[in-house]
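Okay, handing you the structure first.
One protein chain is absent from this view; the other protein chains keep their places.
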Amino acid sequence: MEISREILIGMYSKMLLLRRFDEKVVELYRSGMKGLYHLTAGGEAVAVGVCSALSQDDYILSTHRGKGHYLAKGGDLQAILAEFMEKQTGCNRGKGGPMHIIDPSVGMLGANGIVGSSLPIACGAALSAKLRRSGQVAAAFFGDGAANSGVWHECMNLAGIWKLPVIFVCENNFYQESVPVSRHSSIQDLYARAAGYNIPGYGIDGMDVSAVYEAAVEAVQRAKRGDGATMLECKTYRFHGHSEADPTKGLRYRSGEELAAWLEKCPLKQAKARLLERGWIADAELEAIDQRCTQGIEEAVNFAKSSPDVPAEWALKDVFTDDQGEICHEGC
Amino acid sequence: MEISREILIGMYSKMLLLRRFDEKVVELYRSGMKGLYHLTAGGEAVAVGVCSALSQDDYILSTHRGKGHYLAKGGDLQAILAEFMEKQTGCNRGKGGPMHIIDPSVGMLGANGIVGSSLPIACGAALSAKLRRSGQVAAAFFGDGAANSGVWHECMNLAGIWKLPVIFVCENNFYQESVPVSRHSSIQDLYARAAGYNIPGYGIDGMDVSAVYEAAVEAVQRAKRGDGATMLECKTYRFHGHSEADPTKGLRYRSGEELAAWLEKCPLKQAKARLLERGWIADAELEAIDQRCTQGIEEAVNFAKSSPDVPAEWALKDVFTDDQGEICHEGC
Amino acid sequence: MKDVNYRTVVAGAIREEMERDERVFLMGQGVQAGGSYMTCEGLFDLFGPDRVRDTPISEDSVVGCAVGAAITGLRPIVEILYCDFALRAMDQIANQAAKYRYMSGGRMAAPMVIRTSCGYGASRAAQHSQSLESMFFHFPGLKIALPSSAYTAKGLMKSAIRDDNPVIIMESFQFYRTAGPAPEGDYTIPLGKAEVKKEGTDITLLAISAMVPQAMKAADSLAGEGIDVEVIDPLTLVPLDMETIVNSVQKTNRLLVVEGGTKRGGVGSEIIASVVEEAFDHLDCPPSRLAVPNTPIPFASNMEDLVLPNSASIANAIRRMLR
Partner (left out) sequence: MKDVNYRTVVAGAIREEMERDERVFLMGQGVQAGGSYMTCEGLFDLFGPDRVRDTPISEDSVVGCAVGAAITGLRPIVEILYCDFALRAMDQIANQAAKYRYMSGGRMAAPMVIRTSCGYGASRAAQHSQSLESMFFHFPGLKIALPSSAYTAKGLMKSAIRDDNPVIIMESFQFYRTAGPAPEGDYTIPLGKAEVKKEGTDITLLAISAMVPQAMKAADSLAGEGIDVEVIDPLTLVPLDMETIVNSVQKTNRLLVVEGGTKRGGVGSEIIASVVEEAFDHLDCPPSRLAVPNTPIPFASNMEDLVLPNSASIANAIRRMLR
């Protein structure tokens, strides 16, 4: 598959947006924004490569590290920043926060604070699409750590028996918090396990957005053809600490050389180099993209800051649908 | 490996004991014995083949279908029947019953009413043996149904990383209650999944006690050498219904022809034929073995019947060790 | 109205709802063959493998599948045979299903039903005899119904399936052998309305699930002694019909709660703590609980009988309270 200039520029722009967003979150967090923030940097190619292969009404299910997935899926900068800042205009009215971004309007069915727990929900969304014959696909992101939780196995098996239109996207960034994959996993190439479920599994260079995109397009086609699930294991790396609570970038348990080597493989760097190499983009345009990202984020920050705080009493609503009125199925 | 006459006769005798025990349980159950009974018949070769490769101080962990495993491991006929009959002399003082046989004196660390839940306990016992450098091995029996529960995956992975001296013995009898393996499992040869954990996996004819024994001996050696776990998938069949609550032998959801074909492969029949074919045994000796089994069971029934009922007030003891006195680690 | 078997009623209620609403579907172990307790008999033949789905032993993920299907527009029913097995699914039940609406700030809902049991008295021992309604009701966002008759089994099932929230229906398997009147055709019983099974003036006896018939028996026998018991079946624990309970206590001035689960942290503790908050001055004696005395359920039937309340121990407790 040849990736077009338009698509590659689009993906580069999205990745840059994710990177600039991370930077803004660090800044806001350092100046007092509440919550636990697990950032994307290093993993942009996986988020953007997969989501670029999906349509707006396809579903994604995400993890604690879900901000990038949301934005890659077309998420609303204002809504997410307002959520972080505890505003009425937040996508989840201040009830969700950074680990629970949910926005059905772009098919983002949920980040999740419990590692692996979005996998069954993705299977259920895929089952629902199948039963409704809607042609939708569900992509489930999960980490190398999640791959060793029981639900992963159950979900692979369910997807295998039921031929669910689901894509299992493993972001193998080699660490489960401080625990290296060599210590938490009995094999290192996790995609090899897919065969045990009659599901095609692929190992992908997760720092190369084109490679991820190509694999995802194929997986989406397989799902839409009715041929069921695919597992993509994308080898990647996180450039930050596990969360922003660790400002050492994880150097307590991993080496500076290792980090430096991976920084070399930065997915943005690679995509930019490819664009330049092919003569698909000029410096000025690169600059313009960056400005658009920065400006969009700046505007969203301003929007969020000027939004009214979520009223404390809202805490008592939304336990049941009856507390609030009608059930809502946006984006289904 | 050539299996000696002595071993084969021993295994045949054990299998016959299990079969006769089943028959007695049916009889007692029909005449009012309480509890839910999942019988062994059809699966004798797996229980006996594996346990014959273990020493007395090795561990087994078992399932709801655990009576045969217990007896194959050298369990006490009197203690188990007294347990079923709610007697003081029962191996678990009437508190456990048929789904919870526990007898550390022969390394039987527990049947389990929750499918798959004995697998982690087996891993823990194996870890304990490893840390204590005791040289013990733990064998964990589980069904095809259990293989699709999350704990199975977690345990395979733990055993793989930690190189635990554990043997995963899958009794694939093709049904999870009424659900055929084709409907609950995305692949049919479950042992193929073992590769995903760096664990050797083998498909075994579970109706052939010699084949099971040979595979188990090799697995025990691997474990004792420090080379970790093995998965043995033994294809077998249950001749009864899922439990004695189903007197139709499962014919509600499986065909009489299928059952008949498997009855032909009866592990006792096969072992007996082999013994006769090799001239290792005469009819009189076969008769004597059967008599010994029947007589042992009869004596145990009498023992149980004449034992005093468990006192109702014992229900209030044994919640904590403090309720009863000292902690006990028989057989460790 | 002729009596119908409880399990036939359950299957019938599911069938009618599946006919009414094509978004409704069923998942569970062995449901295609009619279910281990035959509470799904005939459904597979009518609706086929898409809407009547056998599952592996993957409780956590199957509940999670229901969450995913529910938030995208379907109305799944999941059967978990014994509530003991639901301990395998607590993450999806309590961290996901219960919290989805809240965490999304009201943007999503998870209209789904988990059918499970609460049961004992069948010599099934510690891992097949728990009554975990008080564990479930501790998690905000779950509705909990415990139908105690064929009639309520149908009406509550229909309400649960039509509810926009996750509802756990707990059926005591002791009821599966019983029968009772249950009208043909459509009717619902609202979630949140208790049933006064018998009016009385001397004491309020609140009974949960399989304890309802035991309570009625106790009330009957006490009537012979001139003790007039009011028996209430709350039917749902979330929402809980505190109004009916408090009104009753204000009339009788006494309260006994009887349940088949563990005493510590049981339903009784919650109801008593709520009643003392709302009707303390009406109480003539300490409100009391009858429940399993903080032991697991043993196998032997005499031991099981000892730890579980029954009509005799209920009657005794009431006699003591009225002394």
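Worth a mention:
Just so it is clear, A, B and C label the chains in written order, and each chain counts residues from 1 on its own.
Keep this in mind: a residue touches a chain if its C-beta (ideal position, glycine included) is under 8 Å from a C-beta of that chain, and two chains touch if they have at least 3 such contacts.
Small disclaimer: the values here were computed from a predicted structure and weren't measured.
Residue C:273 is the one among C:223, C:273 or C:312 that touches the chain missing from this view.
When the whole complex is considered, the residue among A:133, A:225 or A:252 that touches the unshown chain is A:252. The hidden chain makes contact, of the residues A:81, A:99 or A:138, with A:99. For the chain missing from the display, the contacting residue among B:9, B:127, B:195 or B:286 is B:127, taking the whole complex into account. Considering the whole complex, the residue from A:5, A:30, A:183 or A:278 that touches the absent chain is A:183.
Even with one chain removed from view, chain B keeps its contact list with that chain: residues 59, 61, 90-96, 100, 102-104, 109-110, 112-114, 117, 119-129, 131-132, 138, 150-151, 154-155, 157-158, 161-162, 317-324, 327-330, 332. Along chain C, the points of touch with the absent chain fall at residues 60, 84, 87-88, 90-91, 94-95, 98-99, 102-103, 125-127, 132, 134-135, 137-141, 238, 261-262, 264-266, 268-270, 272-274, 276-277, 280, 283, 285-289, 294-296, 298. In the full complex, chain A touches the omitted chain through residues 34-36, 83, 86, 92, 94-100, 112-116, 145-146, 148-150, 176-179, 183-185, 252-253, 309-316, 319.
We take it that only the chains that are shown with their structure count from here on.
Averaged C-alpha coordinates put the centre of chain B at 36 Å from the centre of chain C. Centre to centre, using the average C-alpha position, chain A and chain C are separated by 40 Å. Touching two or more other chains at once are residues 150-151, 154, 157, 161 of chain A. Shown for chain C are the residues that touch two or more other chains, namely 55-56, 58, 60-61.
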